[in-house]
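As you look at this complex, bear in mind that one protein chain is not there, while each of the others sits in place.
Now for subunit A:
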Amino acid sequence: MLRELVKRWAIYKVLGRWLSHFFSYLDRYFIAQGNLPRLNEVGLTCFRDLITKEREGEQVDRALLRNVLDIFVAIGMGQMDQYENDFEAAFLKDTVAYYSQKASIWILEDSCPDYMLKAEKCLRREKDGVSLYLHSSTEAKLLEKIQHEFLSVYVTQLLEKDNSQCHALVRDDKVEDLSRMSGLLFYLSKNKERFRLLFKIPRGIEPVSSLFKQYVTAEVTALVKQAEDAASNKKAEKKDMVGLQEQVFVRKVIELHEKYQAYVNDYHTFHKALKEAFEVFNKGVAGSSSAELLATFCDNILKKGSSWKLSDEDIEETLEKVVKLLDYISDKDLFAEFYRKKLAQRLLFDKSANDDHERSILTKIKRKCGGQFTSKMERMVTDLTLTRENQTSFEEYLSNNSHANPGIDLTVTVLTTGFWPSYKSFDLNLPPELVKCVKVFREFYQTKTKHRKLTWIYSLGTCNISGKFEPKTMELIVTTYQASALLLFNSSDRLSYSDIMTELNLTDNDIVRLLHSLSCAKYKILNKEPNTKTISPTDYFEFNSKFTDKMRRIKILLPPVDEKKKVIEDVDKDRLYAIDASIVRVMKSRKVLGHQQLVMECVEQLGHMFKPNLKAIKKRIDDLITRDYLERDKDNPNLFRYLA
């Protein structure tokens, strides 16, 4: 047997060589003669045999094949007709027949992943073959044909197999097989027209979509895990480094999403699958919810000195993509609250890089989540525009009323209550200089409008003051709180903690934060007694007249209070009202409703903002029963009645 094989192989080889010589000869001298087709046929027959042999795994002289093929191409004298007509057509026909036979056997024998594995192997081998001994123009045609044989013809059967096996795949975490399946999916979605029938079969595509979902889920989970690891590694180091990690994570998620969205096209089932796959993302990373991560990501792009250094077009594009991800955030209300908080910071502290981008992203969010979602944010941006106009007229007012001028440049940002995040307004005792400023602005504002009440939020203010230090006079950029504390030292040299506290009328927390920033942080404007790293209520403070720095203008940071907890608390509170309102709305229209339907309708109503959990809804139902909005039916405990 073996001898026979070797013998035959040798014969082919000889034959092939002979053919090769023969054709080169022809090539050189008899190209114009009309007897070519006959010779070609002879050569082709041998050649086909050879290729079939190779497919079956026998060793063939590839160089020989290549030579023969070159001759075919050369015969055409630069024109591909000869090659295409004589060889390629026959070759492709052969190929199809060969694989069609193979596929029909495999589809019966093998499991779906094995089948896909074999198909993929064949494809790869043919691809190699093409590059080795076929003309490159054949490659696309060849692969297309083979794909057709393997996938199109048997797609329904494949999918049926899927049904039973995809679960096992996922369970065993066979990511590679899954990726192969998602390749199938890609093929399907690229050739939508051809598989229209399939898409019409009810549940026809479901197995694939579920597989797809599981595959993407695995990828997202991997990203989340990667980010978690990175976050936990970085924890020990600087805090903002963690922030950066998370930004990278969001970026990766965006990329992943872009990649798979290409597969999805416009099939509803796949959209759903993709959405479900990104549920993992929803949970967030390292204690930060995804809503917060996205809001922070936007903030990073939109603020001055963004770490990404993007061009305007890139920013637009990135924003577009971020907003797309909003689809997968179930806590949209939380995103809105974080976004509003960050937006407020950008607007109030003049950190926003570009007004147009601010408005552009709001338009995008609005398109996605509706007008109600962005109305407050839009009004915030508008408020700031109004403030600029207001400032101009305030300056005019001052120049017309020179007696009123407080002698200090004053800019006031008037915000509309309700649109902005809520800020605590404390009765800080302002220094007399600033009291005058406030008075002047109040008077000015009175002339513009009679019925509005101004509430001052000093915690958001900034002051530029000049410090007359012995080495040189410096300009200090500080918050209103810090300024008020420093100005106290105009009239006294030495003050105790409690002096400062009573003078300023602030809480312990604020005073500690404030004094720490002035006496224990980077710049020591105040000398503290005793000279320790922390503030205690028994400390004394003195103006540090020796203080200096190589800069002439320094900014003394007051670390912001961590507002994350407050944002989450606020959102939770808003949710209670939202659930209450939803239950009452549903019950008002239905009068009597079963518990499960009630829960379902509430989830549906609230879904565009957040995903209320069953417990929260139940708790609200309990509460509404206590408040006599609802009662439980006397005979059926799962039925509620609305009490008008």
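Simple rule for what comes next: contacts are C-beta pairs under 8 Å (C-beta built on N, C-alpha and C of every residue); 3 or more make two chains touch, one makes a residue touch a chain; residues count from 1.
The rule is simple: contacts and distances are computed from a predicted model.
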* The complex lacks one chain in this depiction; which UniProt name from "Ubiquitin-conjugating enzyme E2 1", "Ras guanine nucleotide exchange factor i-related", "Defective in cullin neddylation protein" or "PITH domain-containing protein" does that chain carry? -> "Defective in cullin neddylation protein"
* Selected from A:304, A:522, A:573 or A:619 as touching the chain missing from the view -> A:619
* Structure fact -> Among listed residues A:303, A:324, A:564 or A:632, the absent chain is touched only by A:632
* State which residues belonging to subunit A touch the missing partner chain. => 594-596, 614-615, 618-619, 621-622, 625-626, 628, 631-632, 637-640
